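One structure, as structure tokens, below. Some questions next.
Removed from the display is one protein chain of the complex; every other protein chain stays in position.
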Amino acid sequence: MTLLENPPEASAPDKPVKAHWFRLLLADPAAFVSALILLLVAFVAVFGTRLAGASATKGDLSLSRLAPFSLDHGWQYVLGGDLLGRSLLGRLMVATQTTMSVVVPVVLISLVIGASAGMWAGYHRGWRETVAMRIADVILSFPSLLMAVVVLYIFSPSIASIIAILAITRIPVYLRTARAESAELQTRLFVDAARTFGTPSGAIIRRHIFPIVLPTLLTVATVDFCYVMLAESSLSFLGIGVQPPDVSWGLMVAQGRDQLRTQWWLSVLPGLAIVITTVSANLLASWVRIATDPGQRWRLTAPRRRRRAARPTVLETT
Amino acid sequence: MLTFLRRRTLTSLPPLLAVVLGVFVLARLTGDPAALYLPENATAQAREQFSAAHGFDQPIWSQLIDYLAQVARLDFGTSLRTGEPAAVMALRAFPATLQLAVVTMLLACAVATAVGCWAALRPNGLADRVSSLMSVTAASVPDFWLAILGIWVFSIMLGVLPTSGVDAGGLSWVLPIAVLMLRPAGVLTQVVRGAMIAALGSPYVKVARSKGAGEGRVVARHALKNAAPPALTVAGDLAVGLINGAVVVESIFGWPGIGKLMIDSILQRDFAVLQAAVAVTAISIFVLNIAIDLGYALLDSRVRQKVGAAA
Amino acid sequence: ATGCSVANSNPGTAATGGGTPLRVVLPQEPPTLEPCEASLTATGVVVRSNITEPLLERNPTSGALEPKLATEWTQTQPTLWTFKLRTGVKFSDGSDFTSEDAVAAIERSANNTALACNVQGYVFGDSGKLTLAAPDASTVTVQTEEPDPLLPLRVSFVEMTKSDISTTEKVREPIGTGPYKIETWTAGQKLTLTSWDGYWGSKPAYPKAEYQWREEGTVRAAMVVNGEADLATNLGADDGAGDTGVQFPNNETTALRFTTDQAPLNDIRVRQAIDMSIDRDGIITSLFGGIGRPASQLIGPGVVGYNESLTPTAYDLAAAKKLVDQARADGVKVDTPFRIIGRTAQFPKIAESIELIQSALTQIGLTAKIEMLDTSAQIKYQLQPFPEDAGPVALMIMHGNQAGDAAFTVGQYFATDGAQSSSGTPQLDKQIKAAGAQTGDARQQAFADVFASENTDIRGFAFLANMGAVLGLAKNVSYTPDAATGDELRLADVKPKS
Amino acid sequence: MTTIGMEVSELTVELTTPRGQVRAVDGVSFTAYRGRTLALLGESGCGKSMTAQAVAGLLEPIASVTAGSIQVDGEDLLKVSRKRRRQLAGPALSIVFQDALAALNPVLKVGTQLAEPYRIHQRMPAKQARAKAIELMRHVGIPEPESRVDAYPHQFSGGMRQRLLIAMAVALSPKVLIADEPTTALDVTVQAQILALLARLRAEHDMAVVLITHDLAVVAEEADSVAVMYAGRIVETGPVDEVFEDPRHPYTRGLLDSVPVSAERGADLSSIPGAPPDLFSIPPGCPYQARCPLVRDVCRAERPPLKTRAGRTVACHVADGTAR
Partner (left out) sequence: MTDSPLLEVQGLSKSFHVPKGPNGNDRLRALDGVDLTLRKGETLGLVGESGCGKSTLARTLMLLERPDQGTVRFGGVDPFALRKSELLRWRRRVQMVFQDPYASLNPRLTTAQIIAEPWHTHRDLFRTSRERAARVRELLDLVGLRPGDADRYPQEFSGGQRQRIGIARALALGAEVVICDEPVSALDLSVQAQVLNLLNELQRALSVSYLFISHDLSVVRHVADRVAVMYLGRIVETGATKEIFENPRHPYTKALLSAAPSLRRADRENKQKILLKGELPSPLDPPSGCRFRTRCWQATDLCAETPPTSADPVSPGHTAECHHPLDARVSAAR
């Protein structure tokens, strides 16, 4: 039925629907809560180290393995203490910064490189496409752990190296998505129309392909966000991830796994942080996908009860 | 069909070669294995002897040429660690990984299909929301964590499953597969759901209904087959991940697979084994990709035509 | 979490002797069972005294050498040792064990540089070439270049193999004289040994033994708890062995080893300050779960040369800070950052321990950066020659003296030319050499002095702990672990509990 | 004497949309006689397909029938159980869709799809159903059906696909066939073929055909009677010749006038100003008021009912003389 694609032939002529982002966000409670959580995460990532205070870095061995949910030792210890007697809450806050400073750059770098290469390859087709896809194949079938060990061997293990490795291994994901979409988009009539004005290919990609590919890429990126966090924790599991005294959620989960049976909170709480953050990111991403699409935005302004009937977006995942 | 296979194989060769060469070069950048394999107070002379014996003293390109010549004779060298032929070790470990990957993917697909279809039949309903949330969560749990938790709960607390190993019959498969399956199942569920919603809304489904087809027939015969291709792509990528990277689960459960072999040989600088293992997985990944293309063709005659025509 | 029922295909009724195998779970699969690699933990723990046997054997508790395939040994000349072999010993393929086999085995392990056996490096590294002879079928003579009082101890590391064993390649599945022989080895999964009927000694309690390997300590512990294994080695305190866990001291000692020639580690006060900022008791109780003892030297008690009078440095941040300040006042560049390098997963909680030390160092005004490396990368810093641009490094090391004699420690770590030494003085070198020539009590005293002087004059090390380990032991199995258990697990000593 | 194939009365379909509840089909009534063609004529969005889907029971979840009845063969399709409804889909009533490529399942062989009605309703074994499929293909004029029965939809041209869809619809000789713009996507030469085919099948199966289209010329050539729809309502009905000869409703007249029949090159066509009203802002009174040249006050206030006068049915205050 055409209506879905072209919703209310909105000839509600004289009131162009000005979408206020905030109102749109409020319209989707799940997304709203997710946004709040992500804001909190972002806030903690920026100010967490300062907020956490000394108890996050300086341990008190007498508080080693302190059980959570008690305020006896001050609010810092409400989530208990780690092996060195540091406050787990503080550690989580500090770890937020490291985690985000790994995950966000990885996602951004691989997104930017992968997406540009993919759009370029998909737009031009031909040999460029073949080469780009074969390179993606190579990266994908390459054992990423080998790459990790090599990079960490050649360069000393640092956050920058971890970012580099993870970014390289994630590039194909965006490359393939962007290529597929842009290969399809370049056959669209409005791209042809732009060509008839003599618009150079770079400008077409920027103006016509990119904005349409972006929401898909964002969806992929949020899914990837989760993947990168997990990959980082796997690196930590193998001892080649974030190095102490830096701490990331992944490292906390990895280090705490031995205590799972005795001090469960050491790995469960950081694990929860990963899960909650990724779930929020996913929920917010599906909201963004709808909100940035002028053709779908109306869904969010719809009364709640009714929305169920409207066909939901297709979540594409990789 | 044959021409398609031939062409795919030919176009797959350069990347395959690139992977093998890449591994060769990268591995050698991680340093000389002499320190690992010789006693701590071995003399400099002994070290040189060792390097010379294994050719590590040659410039990398000449090592490479020798290696390629070797590989052309299907000789992947011998393991520094065990003295066994590297190819034998890789081929011995691979089936374990493959079995695990295949069973995991099959189950993940089955779960994803069931849950995804169910959710798609009532989009935005309660079932849909719950399953969406669960699938996102499933896809974001660290696997090693889950593995250890699983051992704790199912082996020790409940005592219903063996902790690890491969020799407790079917039961020893349960935990590794459950752990490995979670992420693929979560991701696939979302894909299947999306594709099914699209398929169920399409005109041909209406036509099927207009012929008096019941819900079961509509889903099973009409929608599912159309929803399969996107799921197939994603399943392929996930399978590649399993073949190449079940390291964590393999090492926790003592599953003698290729992921573990690979990481061990990286850490032990056992280059020959590493190269052989990478070659085996890379080949299997290329085979998998071809299989997926053929799968498309099987599902969709439009693709079949292209595949048939591609010469 | 014990006493649970078990859903396993071969339930935990195990090991009552009658044909059920003894199931052992190790951290890693032996790469090969090559006997001359027996000082490699993964190999040795399976091979030694189970599949192959040495001529003589050191009692890990008493330290005394005891006869095994040799019944007696004497220093017939200052540079000549004569070994009398036990008669009637057969290899598991049925052939007789003769002096020719013994000569070939020692020759192969000690003199064969092409094979580069591990034993050669560890045990015979600093002794010259040996000249071997077999005057008759049950006598072996060993001629050394210089008088070597330790030769029998060294020979106790050589596992006896058949004379027709390859001298150019390492063997994967050897034939030995031990109580067990290899039945099947499904690489990656399982290694099964069966007892060898023609064994010269008494028959072991278990007719069969199965080895499996799991990397994760928690999994190994869980297997014992769950009744899937009878013995699990190398557990940590937190691995959850519960009441199946048996704690025992192993012969490993952990320490920080300093590069003494670069600022800020080139000043002894700085090194002493670091030593003082290690909260040994805290680490042992909080991180190691109480397993281990604060260390005062690089070896544990029971090793010849152990100095009883040395005590672990007390934890005193204030004093440490004062020392650093003094050094700073004297122009030492104490602000120069240095690295603390550790090997990933070398012992349980290594990362946390280093982290704790690092944070203490920050408090006394030093700047240390942590680097956890994989074995191959870490070993560059452990073995001479070190990487050129390494800079100042405090390396976390773990040393295990398997031989029970300090000579095997100090030569390596204290001598200026020691393979793993990053400090030392000519004076100490002389002292070490002199001590090595001593025997008996004099030897004990001389080495004890070496440790004392290193401590006061050089302080190239800050010792952490004499480590201990946990052995997972199923309830129906009896076994008493000793210091050597991690390196040599004698299956014959394991008995079913009645 | 003609028998009634289907009688639709006061059919109302409401849509639950984000902007509220709207009526997409508002009290539509018509009767289709067997052996005859009734054309449902109207511009895009006026509710033709919605009507068809409501009749065929294929409305999307967002739409629902809120009033009316659909009588086929003595049964009210809106009252019967779901199961009965499914049983009737095919033998009693079937539908042909506009976009033949989208309406054929791309991954199933056409033979399988053609055989489906027999498999579902008559539980015919696969082999026999396949034979029937071949027969059907021959029936609608597809050459070499034996070899093409195993082909896939994309291997057929547009016209052939439309034939396949029609074949599927007439498989069980339905009493009523709804054809929703069956030729809109086709070329004139092919359109002529398809329309001829439909006419032939109508006669052979004695079906009541409801032909939905926006093409006046097609209506003129093919239909016996016509119902003109505007904004979800029927504004005029009657025998085609009469309606086209002498349109009563200003909308019908406007449509007929905008066809560039033989208007001279360069001369402006007479066109209806503006666009059909948005479903959400249909004014009270006559929905056509905003575009109507004859609009009166009463048109703004009162909705004109569909009245029969002098053998012609029309919903217009002006035409039925209520307003002058």
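Per-chain numbering from 1; labels A, B, C and D assigned in written order.
The criterion applied here is as follows: a contact is a pair of C-beta atoms (placed from the backbone, for glycine too) under 8 Å apart; a residue touches a chain by one contact, two chains touch by 3 or more.
Computed from a predicted model, the values in this text were never measured in an experiment.
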> Looking at D:Thr66, D:Gln128, D:Ser157 or D:Ser281, which makes contact with the chain not pictured?
Replying inline: D:Ser157
>> Touching residues of chain D against the unshown chain: what are they?
In response: 43-44, 157-160, 186-193, 195-196, 214-218, 220-222, 241, 244-245, 254-256, 258-263, 265-266, 268-273, 275
>> To test your reading of the contact rule: which positions on chain A touch the chain that is missing from view?
In response: 6-7, 9-11, 13-14, 16-17, 188-190, 192-200, 203, 207-208, 211-212, 293-295
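What we mean here is this: only the chains that are shown with their structure count from here on.
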> Out of curiosity, which chains are bumping into both chain A and chain D?
Replying inline: B
> In terms of C-beta pairs in contact, which of A-C and B-C ranks higher?
Replying inline: B-C
> Quick one: chain B and chain C, Cα centre-to-centre, how many Å?
Replying inline: 39
>> Quick check: how many Å separate the C-alpha centres of chain C and chain D?
In response: 89
> At which residue positions does chain A touch at least two other chains?
Replying inline: 1, 149, 153, 238, 257, 260-261, 307, 309-310
> So which bits of chain D are touching at least two other chains?
Replying inline: 60
>> Please output the residues of chain B touching chain C within their complex, sorted ascending.
In response: 30-31, 33, 35-42, 46, 49-50, 79, 81-84, 89, 92-93, 96, 148, 151-152, 155-169, 171, 251-254, 256, 261, 267-269
>> With touch defined as at the start, can you tell me which chain A residues reach chain C in the complex?
In response: 57-59, 61, 64-65, 83-85, 149, 152-153, 156-157, 238-240, 243-245, 255, 257-262
> Contact residues on chain A for chain B in the complex?
Replying inline: 1, 4, 130, 134-135, 137-138, 140-147, 149-150, 153-154, 223, 226, 229-230, 233-234, 237-238, 250, 253-254, 257, 260-261, 267, 271, 274-275, 278-279, 282-283, 307-318
